[in-house]
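All protein chains but one are shown in place.
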Amino acid sequence: MSDPKRLLMIDDDPDFVEGIKAILVAANYSVDVCYNPKDGLKALQTGNYDLLLLDIMMGRGAEGIMIARKMRKDPKLREMPVLIITGIREQMAFLFPGGPAHPRFVEVDELVEKPIKPTLLLEKVSALLKAAEANKTKQDNV
Amino acid sequence: MADELTFSDEIANLLHASHGNPLNTCIQCGTCSGTCPSAPFMKHSPRRIIAMINADMKEDVVNSNTYWFCASCFHCTVRCPREIDIAELMYALKRYSMWNQQYQEDLIGPTFSETFVKTIFGSGRSYEPVLATSYLFSFGVPEFIQEAQTATTLMLKGRLPVLPARIKGLKNFRRMLGRIIPIGGLE
Partner (left out) sequence: MKKYAYFPGCSLEKMALSYHVSTMETTSRLGVELQELEDWNCCGATAYFHIDELLAYTLSARNLALAEKENLDLVAPCAACYKNSYFTNEYLKEDPDLAEHINFALEEDNLKFSGNISVHHLIEIFVNDIGFEEIKSKVTNPLEGLKVAAYYGCQILRPKKEHLTVEEPVFFEELMKSIGATPIDFAERLRCCSAALIITNRHAALSMVRNILHNAISSGADIIATACPMCQVNLECYQKQVNQEFGTDYSIPVLYFTQLVGLALGISPKQLRIGSELVSTTPALSFAKRGSPNP
């Protein structure tokens, strides 16, 4: 059996993190957590992760958007799949008159809204990892 | 990356970019509470709220009126001998409370902030009569009449706008804000 895939989660909500982490660990993923954007960026730059689970509203504000943008400009991190899990539409309900919360200008791979069902979470993570793998093989063959 | 995250850690994460020292450097001297002009009206003084955060009393802190009674005068911040940015802490608590939609029920602060932010999203400039609606309902009849009288006098003296001001480049302005926070309905 191959080594477990390494996931990083950047999210400031300890209760939410606890739940998601338990689901992922039970599915044989290795999960590291950072609770603020600053530690998160440091971990991304020093660690070697296969996928990032990213919150939006943290620290000063919508700092998840800032991280996602920064990754897409970084040659080392550009290929890493990003799954945004956010409660932004609920958190900022007064600014979202029912509109979609997708950040069209950030090239994240997927965005799902909290709360997320365990089956959907595992589905999304596995699909993103597979797609990243396929992408990598394709590039290696070029 | 501790497994058990305390409330104090959560607050530290909200303040990760703050220019002040961490809350656990507080020596409980009370300079902040002695300086704060709002302290007599707060359920817990600033000094006490810091002690409560450090003691992990999350529910009591979030459900108190303390941080909503901060007027952002920054007197505590400039006087703190440990250089803790206490006013910034109050902003962080407000963000926490807004994002989690958890605050003491009878407060006007949260509604006022939402109304203000929405007004600027809509027009680029603030407009007093719209802002007024967030608090007028909380008044009794005599207060309401007095407020209306003051408003009328100000209007007659040419000091209240009849129409809201708008910036010209409103479309770009809204798209600009949409790049920072992905609000709906921009397209």
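Order of writing sets the labels: A and B. Residues in every chain begin at 1.
Basically, a contact is a pair of C-beta atoms (placed from the backbone, for glycine too) under 8 Å apart; a residue touches a chain by one contact, two chains touch by 3 or more.
Because the structure is a prediction, the values reported are computed rather than measured.
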{"item": "Omitted-chain contact residue, chosen from B:29, B:55, B:148 or B:165", "value": "B:165"}
{"item": "Touching residues (missing chain, whole complex) on chain B", "value": "17, 37-38, 40-41, 68-69, 71-75, 77-78, 85, 87, 91, 94-95, 98, 107-110, 112-114, 116-117, 120, 124-128, 131-132, 134-135, 143, 146, 150, 153-154, 157-161, 165, 167-169, 172-173, 175-181"}
{"item": "For chain A, the residues touching the chain missing from this view", "value": "57, 60-63, 66, 69-70, 92"}
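The rule we apply is simple: only the chains that are shown with their structure count from here on.
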{"item": "Chain A and chain B, separation of their C-alpha mean positions in angstrom", "value": "30"}
{"item": "Residues of chain B that touch chain A when the two form their complex", "value": "1, 5, 9-10, 12-17, 95, 98-101, 114, 117-118, 121, 179-185"}
{"item": "Of chain A, residues touching chain B in the complex", "value": "12, 14, 17, 32-39, 56-62, 65, 88-106"}
